[in-house]
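See below for the structure under consideration.
One chain of protein is taken out of this complex; the other chains stay put.
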Amino acid sequence: MRRAPTWPRHAIMLAVCLLMLVPFYWVIKTSLTGENIYAWPPSIIPVNPHLFNYVDVWYLIPFPRYLLNSVIVTIMAISGNLLFNTAAGYALTKQFPGKRWIVLLLLSCMLIPFQATIIPAYLITSWLGVLNSWLGIALPMLSTIICIFIFKASFEAVPRSLIDAARVDGLSEWRIVVRILLPLSKPAIATNVILNFIWSWNAFLWPLIVVRSPDMQTLPLGLARFLSVMEDTTGALFAFVVMVLVPGLTIFLMAQKEFIRGLTSGATKG
Amino acid sequence: MTTASARSPWYQRKQTRDIALVGCFLLPSLAVFFLYRILPLGWNAMLSFQSWSPLKAAKWIGLENYEEMLLDDDVFWDALTNTLIFIGCSPIAIALALGIALLVNSDLKGAAIYRTIVFLSYPLMTVAVGIIWRWLYDVRGGFFNYVLRSTGAIDEPVKFLQSFDWALPCVIAAEFWQVLGFYMIILLTGLQSIPQHLYEAARVDGVPAHARFLRITLPLLRPSIFLCIVVGILNSFTSFDLVYVMTNGGPGHATELLITYIYKAGFGQTRFDYAAALTVVQFLLLVVLTVIANKLSGGNAGSLER
Partner (left out) sequence: MQRRQLLKSTAALSAAAVLPMPAIAQSTKTITFLTWNLVHLEKHIKDWIAGFQSTRSGVTVEWVDKKGPELPVYYATQLAANTPPDVLDIQGALGLEYAAQGALMDLTPRFAAEAAVKGRYDQDYLSNWVFEGKNYMVPYYVSKTLLFWNKTRFKEAGLDKPPASFDDIMAAADKIKGGDKTGMLTLNFDWLYWPLMQMNGVELLSKDLKTATFKTAKAEEVLAKLAAATKSGAINPISWTGRWVEPNEAFATGNVGMLQAHAPAFFWIKGKGPWINGDTLGAAQVPGNWATPNSHGLGISKGSKHPDVAWDFVKYLTDNDVGTQLARTASVLTGNKEIDKATLAKFEKDDPLAYQVLKTQVEHTDKMCGNWRLGNDSRVKDAFWPEFQSAVLGRKDPKTALADAERRVSRELRRA
C-alpha cells in the first residue's frame, strides 16, 4: 500500500513549532536590543545588539540572592520528594489493612489543589513558626501524590522474585528499596526530580504569601517585583526573564528523554 | 531464630513489624498532606461559616458568607463565569494537542524534535510566561500588534489586555501556549498504548481513515482525554500566576478568576472568612466538574486506582 507523502505533515509541524517558538524569540530579541524597545516599527532582528540589559539586571537587583533562595527551596523540595515519595510508594506496594482507604484518601487529596487551601495553610505555617523561611516555602511541596503513584507503578513493575531473593539474602526493607528498586526506576526518579523541579522552581502564590523580607524572595517573586517596580517596562525586565528561564530549560533539555518516558509510563497508568 | 513462633509477643510478630514499617514509610507524606491538604480543607469549611479576621474573635454566622456571595456579590459571579469559560476552553487546546500528537505519533522523521519544541513551554516559570505574553500583546512593542499592523489588518494598535472583550481570550491563549505540550505528551502516551493490530485489522476490512479514528482511536484514548480535561480544570485554579502578572484580574473584573478573587478577598481585603467560603465553592465546583468529566469519558477514571 502506498503511503501519503510526508511533506504536508512536516509543513504543519514546522508551522506549529514556529508559532511555539515566536514568544521565545520575541523576548530574547527584546532583551538584546540596544535601542528603545518601544521604537516603531519593532525590528525583527535586534538592533545594535548588546548585553547591557543583562549587566543592568545584575546591578539593579540581588539576582544571586534570589537564585540562592530558589536553589535551596528547590533542593529541599526535590530531596523531600525523593525520600518521602519513595518510602510511601514502596509502602503502597505492600498489602496491609486499610490500604484501600489510604489509597482513596490520597486520590481524593489529589483533587484538592493546594492553591485552594492557602488561607488555612498560611495560618498553619504561621503556627508552626516557619513563615519567611526556606523550610516554610518548601514544606507544602515536600511530597506529591502523583509522584508517589509513579514510584508505586515503577516498583510494582520490578519482578517479585528479585525482591524475594534480596530478602532471603537478609537485606533490610530500606536497603531493598535503595539497592534493588531505585536503580531499576530511573525514569520514575527523573520524573520526580523534573516535576518537582518545575513545581518548586516556578512556585509563586505560596512564596508570595509566606515570604516577608526582601532577602528571602525567590526568583519568581523577584521577577514579579521587578515588573511592578519598573512601571515603565525596560529591556532589563526581559533580560531578567531570560536569565530566570535558562536554568529550568537547561535542566529540562538535559533530562527530557527520561522525563517524558517516566511521565508517560507513570502518569496515565499509575 | 527459634523464638519466631506464634507465641512470640505481638511486637515481634512479622505482621506487626510490617505494619509498623508501612506506617513509618507513609508517615512523612501523610503528615504533609494532612497539614497542607486535609486540615486546611476542613478549616476552610469551618471558617466559611464564621465571621473571623486576625483582629476579631471567631463567631458563627451560619450561611451569611454564602448568602452574600450568591445573592449580592457580582464580582463572584464574574469570577465564576470567567473560571467556567477558562475551563470550557480547554477542550479546544486538547483538540489542538490531539492533532499535533497524531502528527507526531508516526514514523515522521524528526518527530522527537517537534515533540521537544512543542513541550518546551511547559516547564517554564509561569510568572515569566505572563511577562512574555504581556509583552507580545503590548500596544507598542508587541508582536501581535506589529504583525497585524504591518500586514494592514488593523490601523490602530489593539489594546489587547486593556480591552474588556479581548483580555480574557488573550490570557487563555497564553495559557494554551504553556499547557499544549503537556496535553500532547499525555495524548501521545495514550496513542502509543493502542495496539497496532486493531488498525491493521480495520484497514484489511477497508474501514476508511476517519472511521478508524472515530471507532478505534477516540474510544481508546478516553482515559488520556479524561486526564487532559482534569488537568484543564486544575489549570483554572493554578493560573493565578498568569492572571496576576498579565492583568491582575482587570480591566474591571474581566479576567478575574475564582482563585485571584480568593486571593484578593482574603489577603487584599483581610476577609479570610469570606475568602474561605469562596474556596469551598471553588472546591465543590472542581469536584462536580471532575465527576462530570469522568462520566463523559466513560467512567473509567477508576483506572487510576488499579
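Brief remarks on what is shown
As written, the chains take the letters A and B, and residue 1 is the first residue of each chain.
Definition applied: a residue touches a chain if its C-beta (ideal position, glycine included) is under 8 Å from a C-beta of that chain, and two chains touch if they have at least 3 such contacts.
The structure presented is a predicted model; accordingly, all values stated were derived computationally and were not measured.
Of the candidate positions B:Pro9, B:Pro54, B:Gly152 or B:Gly206, contact with the hidden chain is made by B:Pro54. Touch with the chain omitted from the figure is made, among B:Pro40, B:Gly181, B:Gly232 or B:Gly266, by B:Gly266. Touching the missing chain, out of A:His50, A:Arg179, A:Arg212 or A:Lys257, is residue A:Arg212. Contacts to the hidden chain, counted on chain A, fall at residues 122-123, 126-129, 131, 208-209, 212-214, 225, 228-229, 231-232. For chain B, the residues touching the chain absent from view are 53-56, 68, 72, 74-75, 162, 164, 248, 251-253, 263, 266-270, 272.
In this section, only the chains that are shown with their structure count from here on.
Every residue of chain B that touches chain A in the complex is listed here, in rising order: 18-19, 21-22, 24-26, 28-30, 32-33, 35-41, 43-44, 47, 100, 103-104, 106, 108-110, 114-128, 131-133, 135-136, 138, 140-143, 146, 149-150, 177, 180-181, 185-186, 188-190, 192-193, 203, 223-224, 227, 234, 237-238, 240-241, 244-245, 259, 262-263, 266-267, 272, 275-276, 279, 282-283, 286-287, 290, 304-306. Chain A contributes residues 1, 6, 9-10, 12-13, 16-17, 20-24, 26-27, 30, 37-42, 83-85, 87-88, 90-92, 94, 96-97, 102-103, 106-107, 109, 111-121, 123-124, 139-140, 142-143, 145, 148-149, 173, 194, 197-198, 201-202, 204-205, 209, 219-220, 223-224, 227, 233, 237-238, 241, 244-245, 248-249, 252-253, 256, 260, 263-265, 267-270 to its touches with chain B in the complex.
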